[in-house]
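Certain chains of the assembly are absent from this excerpt, and the rest are unmoved.
Chain naming follows the written order as A and B, and within any one chain the residues start at number 1.
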Amino acid sequence: MTDDTDIRLCRTFQTAPAAVPKEETAKYLLSALEAEGFQAPDWLVPDLEDGTAPNMKAEGLENTIDRVPEYEFPGEIHPRVEWAYDDETYREKGRKQIDRLVAEIGDEIDGVVVPKVGRLEDVERAAGVVAEAEREHGYADGSIDLSIIVETGRARSDLREIAKFGADSRLTAMIFGPVDYAAELGGRDLGEGMPRWDGLLEALSNEASAGGLLAIGGPFDDLFKERAGLTYYNADAYADQVEREAQVGLDGSWSLYPKQTIQANTIHMPTPEELERDVHKIERFNEAKREGTGAVTIDGQMVDEATFKNFRNTVRTVRAIHDRRPDQTDERYDDGLLGRALELELSYR
Amino acid sequence: MTDDTDIRLCRTFQTAPAAVPKEETAKYLLSALEAEGFQAPDWLVPDLEDGTAPNMKAEGLENTIDRVPEYEFPGEIHPRVEWAYDDETYREKGRKQIDRLVAEIGDEIDGVVVPKVGRLEDVERAAGVVAEAEREHGYADGSIDLSIIVETGRARSDLREIAKFGADSRLTAMIFGPVDYAAELGGRDLGEGMPRWDGLLEALSNEASAGGLLAIGGPFDDLFKERAGLTYYNADAYADQVEREAQVGLDGSWSLYPKQTIQANTIHMPTPEELERDVHKIERFNEAKREGTGAVTIDGQMVDEATFKNFRNTVRTVRAIHDRRPDQTDERYDDGLLGRALELELSYR
């Protein structure tokens, strides 16, 4: 049985511009580094790419190097650098950014995020750049993770091959980038928004699972909604998207905003009802097991080893969150239920 | 033109636990072997895997070996053995079960079903185990079929490669296993059930077709429904699933229960209205053909060779069922319609 504390958590992948044209250019980065409780993402991604203006990239890099070490951030740190499969200039910028980050704060970051990758060869090239930075600055091989944004037709086309490569490499997460992706394919918003790319999300979940990688959904950028004279945070639409992502087995969702982080952290965590239901089924199953039946009917549903694994996923996720963020599990579940979840016997046989 | 009687039928893939903790441990197996009419599945699958409890596996194997030869079952027999792409212990159990089955009742079974396969290499390994059992016990190469349950991220990832291998091998059917699959991907039931995995079903239908294999949907385990104080068989929800499977071109559906078998046998058989409609269109087309038009409009729809093939599928399926189960076609269609379907000229040119 896998140790539940080995589960890699990334319920929330929150990007924060590394520099903005305000008096305090690190404003958004600092506010993310200071976040607590459900507002703190599992992964904080200081964004040196599309979130930071071209003329502020240099300052964004300095902000990241200066500010990240000042905080004991409860999650992981994965800066996003520049890159483009079809433009050597951007790859060279990315190479320099990765080199600087590893040189200066290699101990403070968990990995880097590389956008706009193309086919497998381009992902391998990005992995090589990270390996080179590790060697150059004395880090052990594999100590800096690589994650990629899947947002080109080529990366989608090679998804299977990329994930197979990922199984034995530093590749850690594949994150969907729907905006660049729609632009590449020529998708159109005819009034009801862009397509959801259900096929891609299903494939992302599958290939990530087959390669032992994390799969993360794309950003939702209609942050605010206007109705009847009022402008307000678009909570429903974001929650709908995150729930769809959770249903197909994505491990986490992209957040652009502290309220989105609260929602994604919450949705990618079993609900108390889900936990109660699955703890109850495992308890009933454990009883049936002692009586020797292989397939039992609980509340009208047949339960066998396969069904059992689904119930177990719920419990293991809660245990992994409890290990990293006990404040969140303590807040979300009542003591009795959490206690049962932590003590339950989880082996099928 | 292909001989319609060459069409391999598997409208229903009914698993039955090979042993259950009751006085008669073969109870469910026997009741399946005794089924008649629409309650008899095209494929009966004595289940030595998840349907039979760990401590009853040995008895399940003996039940299968003892009982299957006692009946003249009208369909095919394909026992499901144990296996796991990531666990040598289970593969060794599977190897022994296959060896015993071929040794003892090799003439009585049509093939074996291997669950939890991984990538192509694992499917080839399973095919090798069957080949070895054939050689060992004096059966001609290819006389025992292999079918697989597609229920891991790896098998889904390699689906195209597996089906290409299947085109020239003993591989016969690919069956979806949604429960293990959802557990592997971390899919979640947030109150509306698990995802339908539409992308996977479409790919399964396509790759099976490209490789000349059968494609079968997954089990539906919410057998019963409770409402207004009553618990009753959940007929609507199962029929909805089977209809969706039929629409995308799956050849059959998984059944866990005699009533499900009746429904799946029925849905994977053209309705009288469908048969009437398509026989009528072919009759009209055959007339138009005699008048020399390539594309004709019948009831507002253009008909050419491609459209024609769809109508022909309907008729050929009915002929194949009539060949194997004349009781079912005689019951379902009136004599006049069935007669027209059996005598129709089906070549386009």
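We take it that a residue touches a chain if its C-beta (ideal position, glycine included) is under 8 Å from a C-beta of that chain, and two chains touch if they have at least 3 such contacts.
A quick note: this is a predicted structure, and the numbers were derived from the prediction, not measured.
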With 2 copies placed, total copies in this complex: 3
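In this section, only the chains that are shown with their structure count from here on.
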Rotation angle (°) superposing Cα atoms of subunit A on subunit B, nearest 5: 120
Within their complex, subunit B touches subunit A through residues 17, 20-21, 50-56, 151-154, 156-157, 177, 179-180, 182-190, 194-195, 197-200, 221-226, 231, 256
Could you pull out which subunit A residues touch subunit B in their complex? 160, 163-164, 198-199, 202-203, 205-210, 243, 246-249, 251, 270-271, 274, 291-295, 297, 300-302, 304-307, 309-310, 312-313, 349
